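Dumping the structure here so I can ask a few things about it.
Yeah, one chain of the complex is gone here, protein chain that is, but the others are all in their spots.
And then subunit A:
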Amino acid sequence: VGPQGSSPPVPSLFPPLTVTSEQIEHLHRRFKQLSRDQLTIRKENFDSIPDLEFNPIRGKIVHAFFDKRNLRQESDGLVDEINFEDFLTIMSYFRPIEMNMDEEQLDRFRKEKLKFLFHMYDSDHDGKITVQEYRNVVEELLSGNPHLEKESARSIADGAMMEAASICAGQMGPDQVYEGITFEDFLKMWQGIDIETKMHVRFLNMETIAHCY
């Protein structure tokens, strides 16, 4: 199919990956660039992307690629290297919404994306976002501001955690302590933001860029 010779196998993903073969070709080319023509990518390969350096949450993004939960594997933890199929799996979380989706598909679509985000926040893989993890997220986000003290970042995270708790607190029993944000609570928090349209990348004009690196 492509000038490289072997066309990459289209993995059978659930739900079915409706990415065109052209896009898969582009991603395959990019994968080859990143992996330097090897079959797998490791964490170090991501260092070769210059623009990613300035991203405050780059650690979390790279981490997300190797997270077993995102790769739909049964176990927990991190893998050391990913192949093209895994790369595509991760990229599939960012596909744009389609015109002919019905309610149920849309809901599943949305949940998928939010699950990806949840895994990024929940770094110790216990299914809950605790205060400490939230603080970590805010600190990383605000790490670009050298003038901000750690205290402020912490108090912001605390305030946000309180807001989240107040949304989800109604269902708590009288003696329960609020431990962390579960996935259901997380869904509630994101209700106001239409993630289906926001969280996508258009894989359209990659032709020009692939030649530049």
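Just so we're on the same page, a residue touches a chain if its C-beta (ideal position, glycine included) is under 8 Å from a C-beta of that chain, and two chains touch if they have at least 3 such contacts; residues count from 1.
As a convention for this text, contacts and distances are computed from a predicted model.
Asker: Just go with whichever of "Sorting nexin", "Sodium/hydrogen exchanger", "ER membrane protein complex subunit 3" or "Transcription initiation factor IIB" UniProt uses as the name of the absent chain.
Answerer: Result for the unshown chain: "Sodium/hydrogen exchanger".
Asker: Out of A:Ile49, A:Val79 or A:Leu187, which residue would touch the omitted chain in the full complex?
Answerer: Once the missing chain is taken into account, the touching residue is A:Ile49.
Asker: Since one chain isn't shown, list which residues of subunit A touch it in the complete complex.
Answerer: 27, 30, 33-34, 46, 49, 51-52, 54-58, 61, 91, 94, 96-97, 99, 117, 120, 137-138, 141-142, 144-148, 151-152, 154-156, 158-167, 169-170, 172-178, 189-190, 192-193, 195, 197-206, 208-210, 213
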